[in-house]
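Note that one protein chain is taken out, while the other chains of the complex remain in position.
Chain lettering (A, B and C) follows the sequence in which the chains are written, and residue indices restart at 1 in each chain.
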Amino acid sequence: QARWTEDEDRYEPLLAEKRSTTVDVGGTESALPEDLTRDSVTLPDLSEPELTRHYTRLSAMNYGIENGPFPLGSCTMKYNPSFTEDVAALPSASVHPDRSQASVQGTLELLYRLQEYLGRIGGMDAVTVQPPAGAAGEFTGILVAKAYHDANGNDRTEVIIPDSAHGTNFASAALAGYDVVSLPGGEDGRVDLDALSAAVSEDTAALMLTNPNTLGLFERDITEIADIVHDAGGLLYYDGANLNALLGRARPGDMGFDVMHYNVHKTFATPHGGGGPGAGPVGVTEELAEFLPEPRVRQTDEHGNDFELFTPERSIGRVHGYQGNWLVLLKAYAYIARLGDAGLRDASAKAVLNANYLASQIEYEVPFGPFHHEFVASATNDAADVAKRMLDHGVHPPTTKWPEAVEQALMTEPTEIENRRTLDQLAEAFNAVTAEDENTIETAPQRTAARRIDQAAAARTPRLSWQALAEHDKQ
Amino acid sequence: QARWTEDEDRYEPLLAEKRSTTVDVGGTESALPEDLTRDSVTLPDLSEPELTRHYTRLSAMNYGIENGPFPLGSCTMKYNPSFTEDVAALPSASVHPDRSQASVQGTLELLYRLQEYLGRIGGMDAVTVQPPAGAAGEFTGILVAKAYHDANGNDRTEVIIPDSAHGTNFASAALAGYDVVSLPGGEDGRVDLDALSAAVSEDTAALMLTNPNTLGLFERDITEIADIVHDAGGLLYYDGANLNALLGRARPGDMGFDVMHYNVHKTFATPHGGGGPGAGPVGVTEELAEFLPEPRVRQTDEHGNDFELFTPERSIGRVHGYQGNWLVLLKAYAYIARLGDAGLRDASAKAVLNANYLASQIEYEVPFGPFHHEFVASATNDAADVAKRMLDHGVHPPTTKWPEAVEQALMTEPTEIENRRTLDQLAEAFNAVTAEDENTIETAPQRTAARRIDQAAAARTPRLSWQALAEHDKQ
Amino acid sequence: MTNHDTGSPFAPHTPSETAAMLAAVGVDSEEELFDIPENVLFGGEFGITRRSEQSVIEETTELLGENDDLTEFLGRGHYDHYVPSWVDHIADRSEFLTSYTQYQPEIAQGFLQALFEYQSILVELTGLPIANCSMYDAATALGEAATLTSRVRTATGETVLVPELLDARRRDVLENYVAGTELNVETYPMNDGNADLTALERRMDEDVALLYAETPTVRGTIEEQLSELGRLAHTADALFCLGTDIVALALVEEPAGVGADMVVGEAGSLGLSTSYGMGLGLFACREQFLRQVPGRLVGASTDETDRRAYTLTLQTREQHIRRERATSNICTNQAWVALRTAMCVASLGPDGLVELANDCVSGARELADRLNAIDGVTAPVHDRHHFREFLARVADAPDVRKRLETRGFAVHAIDDHHLQVCTTETNADERGRLCTAMEDAV
Partner (left out) sequence: MTNHDTGSPFAPHTPSETAAMLAAVGVDSEEELFDIPENVLFGGEFGITRRSEQSVIEETTELLGENDDLTEFLGRGHYDHYVPSWVDHIADRSEFLTSYTQYQPEIAQGFLQALFEYQSILVELTGLPIANCSMYDAATALGEAATLTSRVRTATGETVLVPELLDARRRDVLENYVAGTELNVETYPMNDGNADLTALERRMDEDVALLYAETPTVRGTIEEQLSELGRLAHTADALFCLGTDIVALALVEEPAGVGADMVVGEAGSLGLSTSYGMGLGLFACREQFLRQVPGRLVGASTDETDRRAYTLTLQTREQHIRRERATSNICTNQAWVALRTAMCVASLGPDGLVELANDCVSGARELADRLNAIDGVTAPVHDRHHFREFLARVADAPDVRKRLETRGFAVHAIDDHHLQVCTTETNADERGRLCTAMEDAV
């Protein structure tokens, strides 16, 4: 379609630029006395046809999983089946969080089943579904670890995190009040056992580990790693971002992990929604179960009221005002139920096959291996530029410049949903860029809704609202 | 977005080109003996992610009402509010047509209410909602007229239709077995009373009239027209395509029309669906009610079964296997209920205002007037070429080269949903084309998903299936 | 402030914009724009209250809630199959749902391609080379088959022969479609649910213009002598039109192979729910009738860049060009349903569609066997293969139907002693409960 460009200054006017009205507040029609109200409100004032066109046009300037491949490493951009949306849209799914437990037995049973499913999938004894995102799960897990140590009279102050870990690991540990000990990676891209042995001490509260790690490598020495941490009295935390690689193949609980979080918006295909909402349930071993956030759900014997909320004995309290992102949890349940054992096991197989196949088709160096659901290729040009140029080939590029263990990293995770043809086309996009001259790459993208955006200027002169923008444009 | 062009030959491969599989039918696993089955089936064989991408890409190559203005004359492309879709998606809206009447009282009441609403809006005494489209409504109305004449012992053979009428009028009359008498338009673009007087005779079964007509002109002499037809023993048929111009302002029943159809997919905003489904309810005067198709709905006194289906005494029978396009009727009901008197009356006001405003802003001759909800501008270039070039301005062009009373006609109906700014932009698109050189216009469009398409070749060498296409490409 | 709370909620005009536009036009009021003689001006009210979106949804939800919540075992030409969620979501995208007929193909490639794919699916399933991109429903498609017959026949025959057991409504529509032609409609007898070939052979003569048969029949039986029917028609120099539906087509004999000149029927069994009878008329025919086909056709061509592109084609057949000499009066059709149906077929894939068709046979067989085991029920009544549905003999069919309804089930009572029961994957889980209810009801 020809884009409707209303003028040469912008791609689509802001709501406020289309029509905006100031309404007086207070006065005779007000339900409150004037001294308790504001003076006026100025907001966009558009009709429904105007609004639907606005947002339809905005949607056309946005790339989603149904537009093409989305191989962002560690993000697990799967197809989000729409039937899970239908389930979440059921009127009976929308109840107020302060309903009596007797009146929401369906919701409680569903949460209970999800706790059970997640426990089995991760090999964990107890699960809370409250954390509303992966980072919230990490924070929860670390608070649980802290509560455990506190309960044992251990005042441990450090959390060890490999260099290649997700930034949230560091921030979550810090938010929980821990000092972060950064662990440099080994030469093979995995944890260096000697470095780990040197790092652990009686101050070690936990080691946070992603497995396979962000290079897609399985931490083969996981048993030794667990022993080192456990021997030092620490706990082993599993970052679930890469769980899709292991579904039905290996379980964190079986590897010696004590705490883990699940990213249901990755592994279990709930939509990312342009950044959220997700959900980050946390699973723990029996030993840690009593510290989980309240409330959890359990089965009871009481007749006609088969499920109930309860507070674990030494609960850390809460990490969300209510029960987290319930609608997201519901979608995750529906997805897991749809796949079952066979589907989950096939998902990891095809995710790993796709990553390996794609890597075999691209003309980039891929250091380290054998990788699983993702690989990190090394670009000869600036990786960010390469990504921009890939946009011109109609695909979403990989995650760039991270992890730092690979120079000019292109961290690539196609997931199981891509077919061979699409992977070939992705490979063509990768390979086409290598053949192009520097100028083409540096001025990319040319074929996208917007051209390359000046990010430095955005940060240098922050314009974070239409009010600020109007002010700025006046000057 | 950059379009994903898989190759240089086509914009998006066909389903069958993506993956196709032949499956044997019959044999040991078959539920039927082999001599009762076909041998095999060859069909596209794709997974859900592949399919959703296919259709999402196709949707991106299609222009709908939420993409921009859609001023097709006589098509009344209104905004289609999505809440009517929600209503149509209610599980309780989907019942089998052979349900007992007692078990579908909700459906029957809703149909009854719609019959009532439509009757009031058109000034008609009785309404059937069975016809599944406007043309089906015309066919129904003419069959009703025929049954009426037959019942009165009159063997009338002709239907009179003004030259400027929709093609369906002619075809529907012919399908009902009538000879069509074409009535040339008067100099003012309206019915010429003398010509009409000359055309009517004892053979005249009906005059089919659109009012405002396709030039947007109200047939001012409607009372005289009605008298002429009625005096000759004929009936007056109202084509509802342009009813949006008159909502709450004038009613066909009050003008002397005996039969009319409503296009709910025009006037009452049910979506066009790329060509259908629509619905074409028919309203008639008391005198003709007994001839309407069966079944209709009426209110009863019987307790607990307040609405029932009945067969009008001398019904023409049926024009659809069941009750027509029920889900469309349901949406029309919801729309009418949303607007109510005030909204309907405002719709016609703004529709007529928008047409007049747009006409005032374009540099084209607009012969005839005063027009109402639509006008027919005259292009100096080939109207079809002008339309193609307007596509490059990101808007949908008007209906072209019709009605023939205007040379190089651009039949334009913006409807009430456009705001002033959009109308100004439409006017700019109109006006920009006049300033362009012939070559630009003749090679337009340049900015659309596909470029100008060779329609002659399509008709000369029909390739109407992927099988035919593959055969053709082989040669 | 916009006025969307007082006038049409979908007209965006603010009072000041309206004023400015009136000024630009050169009038003082909206009323001035209407050129309507005083004597036909409407001064009244319709008495229709303007309601909020929330109110309309509540009202219609409540109203439709008056429909009893029954599990339906109903068929007789209209069927319920599962529609995958993605079909709803993507068919509802406004680019599809709110678009118009593809008069500007350059910005309608998406819908055109989807309709082309729909046509192709029907070509594959029928074996006939031409399929249009929709009729209203099976009944009107049959009507169009008859009018096509009247146009292409050079012989003298004037009779459309239809099965005795044809659904009365379908026949009613057919009668209206032939009313304007020289054709008349007569029936041929049935034997144990299927065509009585002996009687039919006796009936066939040069007066027959069109022979129409169905498989499955209205009673759900599979017609076993399709080739023989085709032969009888062609021997009498008549056309042979087969009525069927899109699921059955995946399993039964290929229509082209049994001599069908035209295929009509219901394609919306995939893609629509029951929808109170809303349909999608399937229409396919032989190559030589191409210029006589009713309705729209999408064809492939190329654009200026020589890329493949699609367009409505052979429009000179249609009413907007040919007027009273058009092949049909149809204009607005069921395009969006055709889109949904193609999506459903694609979603099933060839294996899924064939499996579904097989399940229609085995599911009916299973349910008939279970009902037959109940004292007082004989099922199936016809000694035939059945597709989805079958007859069950009971002592008092209307009474049993009512009792079943009280127990939450809807079945047909087609005469005093016969129920008709239809089962697909959408009610498969309820078969056991139906049998239990039937035990109580007979």
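Here is the rule we use: contacts are C-beta pairs under 8 Å (C-beta built on N, C-alpha and C of every residue); 3 or more make two chains touch, one makes a residue touch a chain.
Since the model is a prediction, treat every value here as computed from it, not as a measurement.
Participant: Out of all the chains shown, which come into contact with the hidden one?
Facilitator: A, B, C
Participant: Considering the complete complex, identify which of A:149, A:251 or A:296 is in touch with the unshown chain.
Facilitator: Looking across A:149, A:251 or A:296, the contact with the absent chain belongs to A:251.
Participant: Check each of A:230, A:298, A:314 or A:463 against the chain that is not shown and name the one that touches it.
Facilitator: Going through A:230, A:298, A:314 or A:463 one by one, A:463 is the residue touching the chain not shown.
Participant: Which residue numbers on subunit C touch the omitted chain?
Facilitator: 1-2, 5, 53-54, 57-58, 82, 84-85, 89, 92-93, 349-352, 425-426, 429
Participant: What does the interface between subunit B and the hidden chain look like in terms of residue numbers?
Facilitator: Subunit B touches the chain not shown through residues 1, 19, 21, 23, 45-50, 52, 56, 81-83, 85-86.
The rule is short, and it goes like this: only the chains that are shown with their structure count from here on.
Participant: Could you tell me the distance, in whole angstrom, between the mean C-alpha positions of subunit A and subunit C?
Facilitator: Computed from C-alpha means, the inter-chain centre distance equals 46 Å.
Participant: Find every residue in subunit B that makes contact with two or more other chains and list them.
Facilitator: Expected reply: 48, 52, 56-57, 60-61, 63, 65-67, 79, 81, 391, 417, 419, 445, 448-449.
Participant: Touching at least two other chains at once: which residues of subunit C meet that condition?
Facilitator: 9-12, 84, 86, 88, 94, 107
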